[in-house]
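Excluded from the complex is one protein chain; the other protein chains are retained at their positions.
Right after this comes chain A.
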Amino acid sequence: MKRTNLKTNDLILQTTVNIVFFIIFIFSIYIFFAGHYTPGGGFVGGLLTSSAIVLLLLAYDVKTVAAIVPFNFLKVAAAGLLIALATGAGGIFYGEPFLKHAHGPVHFPLFGEIELASATAFDLGVYLTVVGVTMTIIQTIGETE
């Protein structure tokens, strides 16, 4: 991406990004989980996560980011699609139509009763796909000469 030969020192940017990255990332996770009750969801959450990674890309170079976030984002997108498809197909095994979601309280050993919805798993698929897709696009374009 960088076309200048001059070596610049991005100390302030890099230090800020180190902190801001986690804030944005956690905010994106929040947005993702809150999606069922308040504005947000997999789509916005995914976009925010990738924007956090993009911020890293701006502050550091492509290789460093690849070391920090060692994912093949095409595979992430594929995994997201698979999860979405699998949660959709899950209903079939209970004699329900495709993409019929279930929800209800589930008892966990540590947390006690928690209201869970299988729609969240579907949303996770959306989230992963969006992250994978945006990052693939940005990385591929960024790496070209």
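Note that a contact is a pair of C-beta atoms (placed from the backbone, for glycine too) under 8 Å apart; a residue touches a chain by one contact, two chains touch by 3 or more; residues count from 1.
One rule holds in what follows: contacts and distances are computed from a predicted model.
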| item | value |
| --- | --- |
| Chain not present in the shown complex, as UniProt names it (candidates "Protocatechuate 3,4-dioxygenase beta chain", "2-oxoisovalerate dehydrogenase subunit alpha", "Protein translocase subunit SecD" or "Na+/H+ antiporter subunit A") | "Na+/H+ antiporter subunit A" |
| In chain A, positions touching the absent partner | 31, 35-44, 47-48, 51, 73-74, 77-78, 80-81, 84-85, 88, 98-99, 101, 103-104, 115, 117, 119, 122-123, 125-126, 129-130, 132-134, 136-137, 140-141, 144 |
